[in-house]
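Take a look at the structure set out below.
Heads up, one of the protein chains got dropped from this complex, but the rest are sitting where they should.
Going by the order they are written in, the chains are A and B; count residues from 1 in each one.
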Amino acid sequence: MTPFIGYFMLGSAFLIIVSMAMMLTRLIGGPTLYDRLLAVNSFGTKTVLFLCVFCFIIGRPDGVDIAMLYALMNFIATIAVLKFFNYRALNVTLMVNDESER
Amino acid sequence: MMSAFILFGAVAADTAAVTHSIDWVGLLRNVGTIISMVTGLFFVMAGTIGVLRLPDFFTRLHAAGMTDTLGAELILIALIFQSDSLQMVLKLLLVAFFLLITSPTATHAIAHAAYKAGVKPVLGKYSLPDVEEDGT
Partner (left out) sequence: MTLFAAAEPVFAVPVLLLDISLMALLVVVAFAIVRMRSLFAVVMLQGVYSLVCAAWFVSLDAVDVAFTEAAVGAGVSTVLMLSAMLLADRKSTPVPMNRQLGAFIVVCLAGAAMLWAVGDMPAFGDANSPANSYVGTDYLAKTAEEVQIPNVVTAVLGSYRGYDTFGEVVVIFAAGLGVLLLLGLNGNAGRWVARPNGQVVNDRSAPSAAYAKDNRSEDKKKSGEAET
């Protein structure tokens, strides 16, 4: 990696942090629950990208594992939150509801 | 195939530094990195600004969901151009695969939940489509 590419990646990491901060404002000020959920999901994607770029900058390939874990954990957290707010439970598929409540 | 090309590029970069000739493969890798990274950052920033500025939930959702997926894939491709080892390439491809699968799924789930919960879009002069049964 030449120094030019290194500084280029540093600038990219700064831009990703800036977009994380902008997404944070939507998370703090979002009017509805779903706006906040969308902002958290997008924030997680940007964190994954930041971790990948950052690992290249500091030359430590372990961090990509954490990025991989995030990419999965972010998805699981989003789906869990949606399930909670739709059904008030996590194990909805295990039971049959007699009334169509949603 | 791609990783073999990149490995060959790393080897060629080492030999080229000894003979002081122009390192064409390294140059190509850098150019690919820069083009892909700039495009990806453009999409990511456009999606973020869209989430900040657009008027209602569903338009924010389309900005975030669509551009984030494309921008993330492009940034990961830019990193793949720069990686030296096969292990790194495979890890980054795995991250890209996960993001490609999970990000549209999460966006769809959020949109579905919001629609079911009765979040109404700001329509202006258009009218809401008459949907009785949405096939869930």
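Things worth noting here:
Note that contacts are C-beta pairs under 8 Å (C-beta built on N, C-alpha and C of every residue); 3 or more make two chains touch, one makes a residue touch a chain.
Small disclaimer: the values here were computed from a predicted structure and weren't measured.
Touching residues on chain A toward the chain that is not drawn are 1, 3, 6-7, 10, 13-14, 17, 20-21, 24, 27-28, 30, 33, 36-37, 39-40, 43-44, 47, 50-51, 54-63, 65-66, 69-70, 73-74, 76-77, 80-81, 84, 87-92, 95-99, 101.
Going forward, only the chains that are shown with their structure count from here on.
The distance from the centre of chain A to the centre of chain B, each centre being the mean of the chain's C-alpha atoms, comes to 13 Å. The touching residues of chain B, when paired with chain A in their complex, are 26, 30, 33-34, 37, 41, 44-45, 47-49, 51-52, 57, 60-61, 64-65, 68, 72, 75-76, 79, 82-83, 85, 87-88, 91-92, 94-95, 98-99, 102-103, 105-107, 109-110, 113-114, 116-117, 119. Looking at the complex, you find that chain A touches chain B at residues 1-2, 4-5, 8-9, 12, 15-16, 18-19, 22-23, 25-26, 32, 34-35, 37-39, 41-42, 45-46, 48-49, 52-53, 56, 61, 64-65, 67-68, 71-72, 74-75, 78-79, 82, 85-86, 102.
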